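Structure provided below as structure tokens; questions to follow.
In this view, the complex is presented without one of its protein chains, the others remaining in place.
Up next, subunit A:
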Amino acid sequence: MGPLILCGTVELDALEKRIAGLRSEIRAAKAAGDHATVRSLRAELRKTERAWDDALEPEPEPAKAPLLPVREQVHQALTLLGVPTAAKMIVTVNEAFFAGHITTSQLTSLRRDEEKSFRTSPYARPYYLCAALTSELLSPARGLLAVSTWPLPSRIIGPLSPRADFLTSATRIAEHIMRLTGAGEDASPSAYRLLTRMAQNIPGAVDGFDQADPAQVIAAAGAELAVHEESDTDERGEAARRAEQQLNEVTRLFGAGLKTARTA
């Protein structure tokens, strides 16, 4: 056994014993149907497990690392972007701007869980992470997450919407970087990398392989957006009206169609 582990062995042993003890207590409380105790024991267990992790590998904790639940981290990223977005982009934005650490796999069942929660007690939460709806069939658009409090047209995906939304999100990211620099902070290098990567696919948004300039990105994205905006807005508005008439409160958020769960 290496010296590294030896030094904390006594502490680790104690923690492991405590963890095992807590687990069986939780099982007992659960069997007895005592939910309040289960909850408090669970919290205690999580704390102990974290202590075990720390004892194993004492880490200089960056004390301000946010411990927001996954859905709140996703909400934060979506609020920055303002448009229905795929999991991968949500993760990237969360990392670049909020030093968050979620993974795409944590998002796979999110929409389904939110739908379940909404069905059991509608509007119990201030917002739900929900689906974007395809303009023609009002079915959930594959792989996109949106926020329930957004106006319905912005949750509709017509043929031009993927492009329009990409341009909008590039703009929002550039604006956020400018907000940060304006407030005397600076955005992380990964935020600039993200903006540059997006800018490379927008005509006139960046010169060669330079780092993108937020103001230039906003101008270029705006110019292209102006080309698509009218037909995109029309299509979304028309579909949103149809959705208001045809869908109920659940399907309006999570989409119509037979297999809502499968396409989540």
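For the reader, a short list of remarks on this structure follows.
By our rule, a contact is a pair of C-beta atoms (placed from the backbone, for glycine too) under 8 Å apart; a residue touches a chain by one contact, two chains touch by 3 or more; residues count from 1.
Everything below uses one rule, namely that contacts and distances are computed from a predicted model.
This complex has a chain not shown, and the name its UniProt record holds, of "Secreted protein", "Transport permease protein", "Amino acid ABC transporter ATP-binding protein" or "Isoquinoline 1-oxidoreductase alpha subunit", is "Secreted protein".
Across the entire complex, the residue among A:Gly21, A:Pro159 or A:Pro189 in touch with the chain not shown is A:Pro159.
Within the set A:Ser139, A:Ser154 or A:Thr171, the residue that contacts the chain not displayed is A:Ser139. Contact residues of subunit A toward the unshown chain are 86, 88-89, 134, 137, 139-140, 142, 159-166, 169, 198, 200-203, 224, 227-228, 231, 255-260, 262-263.
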